[in-house]
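Removed: one protein chain of the complex. Kept in place: all other protein chains.
Moving on to chain A:
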Amino acid sequence: MTSSTVNLDYVGREYPAAAPYSVGREKVREFASAVGSTHPAHHDVVTARGLGYPDLVAPPTFAVIIAQRAEAQYIEDPAARVDFTRVVHADERFTHHRPIHAGDELVTVLHVDSITERAGLAMVTTRCEISAVVAEQAATEPVATVVSTLAVRGEGL
């Protein structure tokens, strides 16, 4: 093995949507409390509805829960050779096509957009396209795009 071991063959790989993630009120409250998001629209349904939402609004980074589940399909694949204990998060971006709210059923398609290597450091960029299942139309509605870059340090770095 060289100092960086991430498998470059995974660039361009796409992982189709798996079972939907159900956004629950208590999960929205739990996540908001954990990060110190005290805005009442995360906690109080009446306030959220007063702002025009159907239910509690998720905090701006809530989608990381869903994205990291999807990313695990790639990161936990032994053949991808991403050593999670040697991973440092380099950057993250959330683009919301509409806010996530309690009651959403969300599905995610994961893309491995790029893997670059330099001096034993591999930079791995993934993109999660998150959509809501619209049951009555048997269709999906774009909700969020989450782009994440991980830096994977090789042995000795």
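Going forward, a residue touches a chain if its C-beta (ideal position, glycine included) is under 8 Å from a C-beta of that chain, and two chains touch if they have at least 3 such contacts; residues count from 1.
In this text, contacts and distances are computed from a predicted model.
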{"item": "Chain not displayed: protein name in its UniProt record (\"NADH-quinone oxidoreductase subunit J\", \"ATP-binding cassette domain-containing protein\", \"MaoC family dehydratase\" or \"Ferrous iron transport protein A\")", "value": "\"MaoC family dehydratase\""}
{"item": "Residue of A:V6, A:V23 or A:A41 touching the missing chain in the full complex", "value": "A:A41"}
{"item": "Residue, one of A:V87, A:V109 or A:V133, that touches the chain absent here", "value": "A:V87"}
{"item": "Contact footprint on chain A, counting only the chain that is left out", "value": "27, 30-31, 33-39, 41-42, 51-53, 57-61, 64-65, 68-69, 84-96, 98-99, 153, 157"}
